[in-house]
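Here the complex is missing one protein chain, while the rest keep their positions.
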Amino acid sequence: MIINFGYGTLLVALVVTIFGTFAAIYGVKKNSYAWVKSARNAMLLTWPLITLATLCLIYLQVNEHFEVLYVYNVVSRSMPVYLRITALWGGQPGSLLFWAWVLSAFTSAVMLRKWDRDREFLPWVIFVSMITLAFFLSVTIFVENPFRRIWLSPAGQQIIAMFQPQGAMPLVPSDGYGLNPMLRHPGMIIHPPALYLGFVAFVIPFAFAIAALITGRTDDRWIRITRRWTLVAWLFLSLGLVLGARWAYDVLGWGGYWGWDPVEIAALMPWLSGTAFLHSVMIQEKRGLFKRWNMILIILTYALVILGTFLTRSGVFSSVHAFAQSAIGPLFFGFMALTFFASLGLMLYRWKDLGSEGTMHSLLSRESLFLFNNLFFMGILAVCFWGVVFPLVSELFTGQKVTVGPPFYERATAPLFGALLLLMGIAPLSAWGHSSLKRIGRAIWIPFGVSIIALAGTWMAGVRIWVALLGFWLIAFSLSVTLYEYGRGVVARTRSTGENIALALWRIGGRNHRRYGGYIIHMGLILMGLGIIGIELFQVQTQVTLQRGQTLQVENYQVKYDSLAIFDTSEGSNVARAVVEVDQNGSKIAELYPRRDYYYDTQQQITIPGLRSTLKDDLYVILVDWESVSFDQATFKIYFNPLVAWLWVGSLIFIFGILVAAWPARSRQGVGNG
Amino acid sequence: MDETTESIEVSETPDEKRHVPVWVIVTAFAVLLAFLGLIYWGLTHAKQGPVSLGQKVPGFDLVTFDGQQISTDDLAGKVVVVNFWASWCTPCESEAAAMEQAWQMYKPGGQVVFLGVDYVDTEPEAMGYLQKYNISYPNGPDLRTSISQLFRIRGVPETYILDADGHLASIQIGPFQSLDEIVSTIEGVLQSQ
Partner (left out) sequence: MGFFNSKAVFSSLFLVMVAVSLVNSAALAQATPPPQSTPSPSADDINAIARQLYCPVCENIPLDVCETTACEQWRALIGQLLAEGKSEQQIKDYFMLNYGDRVLAEPPRYGLNWLVYILPVVFFVIGIFILYRVLRQMRRAKAPVNPQIPDKPSGVTQEDTYLARVEEALRERKERK
């Protein structure tokens, strides 16, 4: 049957993985490329096998095989097909299988590149990949098996096991429990997979870094090979984070997009070191500097990925995001400890070989600014890490549990993010090797002037909070510089090729992906900053009970409670849906439907806001309560969020920019990489 | 590396070529070990269930709603029934009446003491709950959640029975189903002494 077949393919995949690990080492010992090639083939074989297992599980989920415990937990009859598929990553066992599947996909893809010039890397890349895959497969097979079934013993007890216990009969529940209602949302389709893809893809640069350390080839070869992988990993991780924020804003019903929850921070930390890494490798490629930084950064990024995965799954932290506690905690801990120790040891072993091939000469040169960049990102990372770890420290040493929440993080990271914003403005103007204030000053005065005008405009609009003024100025400044540099490139191109502006805009991105992609990425981030300042510093919220037909003035809107209806839906929920009319200057501009969904199967409810969004502001209405008989009265929470739409617009531009930067170059401009 | 690197090395500072000093290595590993130790502690701590049977439970103080201060150290030699509850907890209500009845049974004997610990609750609602079920044994708020942290409870209701020596003799997670269940549990503790 499908269940046993799925489990069987996983077992075979594990055997293949273990074989591959040993074959790779044996190949190195005996200096036999044949053995290494055999290991490579083993690696390639793992992906089809795990794909089969994954497809089996998805089949079971879609077809309501509730005798499988995992399917019972995450699927219910009322869930539509697309949600049943996404339930693959809805619980611990399935998501571990998904992790293994993505891991084997990426590592197999790496096997398919031309290895002729990097033979010495191959066995070690295989080794690192295989050990990781072996771990995830073992944990999936032996501890969190998604194919376990529910049996009924002769004594009437329920037993959970893979294979039929003596005398027991299969127990097939008529319906499953289903996903947590908050997860029954289209965001479930891409947010978790994007995060997983991002996390797992960092294994590749990590494996190459370890290979570089082991073989002693600590020049920038490993960076060139993995450059695109790093970008892809970073793309998916960024996408996952941004989608998570949007999903939270859409559904969670408290007008927020980021809660500084430990699990959210666990996903943010690898992004922080990953971003620093992404920038820092450019310096090694161009100037041979920062070799140690880069080694530290990639190892740190991967270590944070493993740590984040561990924290989410082990039950160390209680969080809305965390999986239920399970036995994999100690195993994961062991794997984590091994990885950290080995990486640290290797890095210290090769430390002296990671010396720089040059020096920095000027505080304002591009290399120096990248050093600042690294330091600021590390600073934010240190703050996040400390905030996540401190509750443990406190409980260990004082017995008191404490919460480290948003006020701490916001206060500590805001100046660092502001500094990064400033850097985004100065760095494009700096030059390699040598830069002086005069040189930058010459290039800067137009964008600076524009930013001062913008600042004056902000002041005249009535903004008096100095943090906001500083923030708006920084945004205007960085945006002006980036647009200016982009524009200068376009103008130069039109002069030399005679193309019109539109064509030049398109083509110039094509010719120098990384630079112009980088500009677009920065512009996206700057606009996201605009949205964040708007919602964080200027949000207005109020809770009010309205009679039917009553209006409340919120900033420049009139919000009126029209009616309320309660009904059942085909998706197994009972919905209380209010109709709220939004007027401006006396005329109706929108109708919003804030609602409360109660799901019968899980007996949980979620609140879905009514949202009206424009580039200037968002009006976000939540249904809190209502008078149960006549619906004459209803209580609403209303949030007025200025500028927050720029957070999402900026995110789109940001992601688009990453795609531009990652796009393969049309012409073979340099050495073939990758 | 080929010969060209040699000429550039002139500009490199001499620090680059020395081995990593031992103290750096030791510190790096020590920090890593400390961090891993902390995480491991967090892991085992999170997985711990409630206090285990047979363990000696440290003494604690309870300030009742009437202002009386009760210390378990003063209750040595008696069996202490510690019941965690809250007014917002529906299952707690199902055992409340039975608990009071059990108390009435054991009160004259003087061998068993009932203590009610109100877990993260608000006073008006708590008083309402006590009045509703006519609860007469001492009840007090769990200030700073220190008592519940002592027993490492996971939720309410939970009942812990300490024997005369202050060791944990019985754990009940969830409500008692009936008066008989409460009585038989307490009898079990009294007998085993």
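The letters A and B name the chains in turn, as written, and every chain counts its residues from 1.
Here is the rule we use: a residue touches a chain if its C-beta (ideal position, glycine included) is under 8 Å from a C-beta of that chain, and two chains touch if they have at least 3 such contacts.
In this text the structure is predicted, and so the values were computed from the model without any measurement.
> Looking at the whole complex, which of A:51, A:215 or A:541 touches the chain that is not displayed?
A:541
> Out of B:73, B:125, B:165 or B:187, which touches the unshown chain?
Selected residue, touching the omitted chain: B:125.
> Among A:11, A:160, A:327 or A:402, which residue is in touch with the absent chain?
Touches the omitted chain: A:402.
> For the chain left out of this view, which of A:19, A:59 or A:254 touches it?
The missing chain is touched by A:254.
> With respect to the chain omitted from the figure, which of A:436, A:512, A:551 or A:574 is a touching residue?
Considering all chains, including the one not shown, the answer is A:436.
> Just to verify: which one of A:2, A:143, A:414 or A:649 makes contact with the chain not shown?
The missing chain is touched by A:414.
> In the full complex, which residues of subunit B touch the absent chain?
Output for subunit B: 2, 4-5, 8, 10-13, 86-88, 120-122, 124-125, 141, 143-146, 149.
> What residue numbers in subunit A mark contact with the hidden partner chain?
Residues 117, 219-220, 253-254, 259, 261-262, 285-288, 318-320, 322, 357-365, 368, 371-372, 375, 378-379, 382-383, 386-387, 390, 393-394, 397-398, 400-408, 410-412, 414-415, 431-438, 465-467, 537, 541-545, 605, 607, 635, 670-672 of subunit A touch the chain absent from view.
Here is the rule we use: only the chains that are shown with their structure count from here on.
> Provide the C-alpha centroid distance between subunit A and subunit B, rounded to the nearest whole angstrom.
It comes to 36 Å between the two C-alpha centres.
> Per the contact definition, I'd like the list of subunit B residues that touch subunit A in the complex.
So the residues of subunit B touching subunit A come out as 1, 5, 8, 11-12, 16-20, 24-25, 28-29, 32, 35-36, 38-43, 45-47, 144, 149.
> Which residues of subunit A touch subunit B in their complex?
Per the stated touch rule, the residues are 219, 310, 314-316, 325, 329-330, 333, 336-337, 340-341, 344, 348, 351-352, 355-359, 389, 392-393, 395-396, 399-401.
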